[in-house]
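One protein chain omitted, others in place.
Now for subunit A:
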């Protein structure tokens, strides 16, 4: 074994001697320059595993003997971190391509750029990778590069310019932007790239038409994004909050902004297609005598019940622009429909379609943002060791206030200490009691309280209805109106108090990690809200809608719309009360009476679930109250400012870690799945199976709401036979379940294939890691052999040492070619495969 080593290193040996002559003083200064990789005293690490140690030991037994004579800790310390490397070894170490990064190493960056740009052109030049191995310059020493290196840099730069010129304009811009060079360098490169051809003419003359179209689309898209980004709602406030509280709390406020955008979209679409036409052509209503008290704003009754707010206001006629709409009869208004210049706007159809299209678009946007968020936060590795990630990635650079920076440092210290102690002792997070029995008890308490709450709401709702029926004959008193607010009040109370109970219960439990505790608490809260909403939906859609006369209602849709409006408002009022009393007064109490130094912490999970609950109510109520998004917009605006002020005054940043991106993925998927899906299901159920009331609204004489669409399709068939295929398409795709089954089957297959691909990729990654480890061992072996040879030369201990040969003419950088070639091969192998 030793023989083969010597044979391979003979040229290096001979050339090394040339550099060693009279170099002892230089060596001392070099080592003193701090270029070694770390002092052995502080790093007593077991870098080699036992197996690796054995392998190296068999190969380098004589080396280690010599090293043992000099220092005791040679086995313990990192073999590449010794102080006593020779000059040449140090030069080799510093010029390894895996270490060449920084401003001096533009060559390396440009070379990498070359690789990437040729890969972009899908032209796999094998020579590209090998040519990197020529003549590395000595970096990091402040030594001027040779003239050859300057030439090499120029050729590389020219190559890069050529590559860039052959790319398309968009790719070129993206490549330049993504290069980690300084702006001055990039400007130079850009000038070179655009110098031969006139920039603008390139874009317009030789480009084919489809790429022109793509460019036009890009312009439009970026224009839209620019407009959206210049709106920048609440930018200053968000920056201040992020700077003080970090990414976790910021994600709550970003979530409010997202919901606001959704609601603005809903409001615009509904307003444009539903509210506006009806507002321009108001139907004739018998004026009812309602006393105007302020309570109507909260209950939605009184003069509001016959307004644009609620379903009952909308007519079932077709509005023609030239004459007044007719309320009494179904179908068309006055005038002849054969007049081509008259625009006929069929309100029932518009109602059905607008709601349908709104839900469809919202669904697509939600699923898209959920998939993007999931993609960002999904990790291929579920590794246990998080310390490297914590050290490298946990500093939040957005935080700018001194107090918050100090808090963040404390956070990180705590987390690191916890992780270290976990590794040592493997302790779990201790609750007050432990054991399975406690878990069972906690779960039974939570589930039981949820069940009883839902049951209580159900009974209370029935009771309120009975009370209302007793006063059903037109008696309008303030107390009677106020009683309408009782049910929303009870529900909001339950929503406020039960999460507190869940917190208490989980405080005594014992969890494996803080993240599990958080997930469990979110799940319990979610279950509570889902069951409450489920009970209410059953009550409205199952009971009231089925037999409206029994409940004394002329127009049950308006009633349900009013209920939802009341729920939204009362929820908001209770949130305001909780913020004022809960956070403000609790802070006074805890600081004054309990004498705690720390202010209360903002509970992100609970607040986000409140937001999701409010948005679910809005979506549920969209069918019955087209203007509900406007109410939600106002509510969100007020909520933002109120929460912001409360946060700045009362709370402080949390000490617990908050995985922002995993949490935002969770929240957006909660918004999509239980919330939006539930709303869609109930709206679809309403449209498909519930008979609309016959006295009011746009669907008043139809058996089901979607029949308006069917009627229109049949009319279309009779008037315009060419469009009859639409009807056929509709009946085939939507009403036929086979198509949906096929679609679901195809999706499942695609998902299965993707999971298999993921498994395969995991296996490849682990194989590659093994290979890299082996290459690292080779590298270490070669470096230490190099050093051993040098030491053998410098301190010959045996009389049989070879006489020093005469100096050779080969220059120093060439001696490193062998090692650097191997290194570059490893490096390029890694780059190619990973």
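Heads up, the rule we're going with is that a contact is a pair of C-beta atoms (placed from the backbone, for glycine too) under 8 Å apart; a residue touches a chain by one contact, two chains touch by 3 or more; residues count from 1.
Criterion: contacts and distances are computed from a predicted model.
The listed choices are "Calcium and integrin-binding protein 1", "Programmed cell death protein 6", "EF-hand domain-containing protein" or "Exocyst subunit Exo70 family protein"; the UniProt protein name belonging to the chain that is not shown reads "Calcium and integrin-binding protein 1".
Among A:119, A:195, A:413 or A:513, the one in contact with the hidden chain is A:413. Of the candidate positions A:190, A:700 or A:717, contact with the hidden chain is made by A:190. Only one of A:192, A:308 or A:772 touches the chain withheld from this view, namely A:772. When the missing chain is restored to the complex, the residue among A:344, A:423 or A:681 that touches it is A:423. Annotation: of A:344, A:387 or A:634, A:387 touches the absent chain (contact as defined above). The chain not shown here touches subunit A at positions 34-35, 37-39, 42-48, 52, 78-81, 94, 98-103, 105, 140, 173, 176-178, 180, 182-184, 186-187, 190, 226, 229-230, 239, 247, 376-381, 383, 385, 387-389, 391-402, 405-406, 409-410, 412-413, 416-417, 420, 423-424, 659-662, 769, 772-773, 775-777, 779-780, 827, 830-831, 834.
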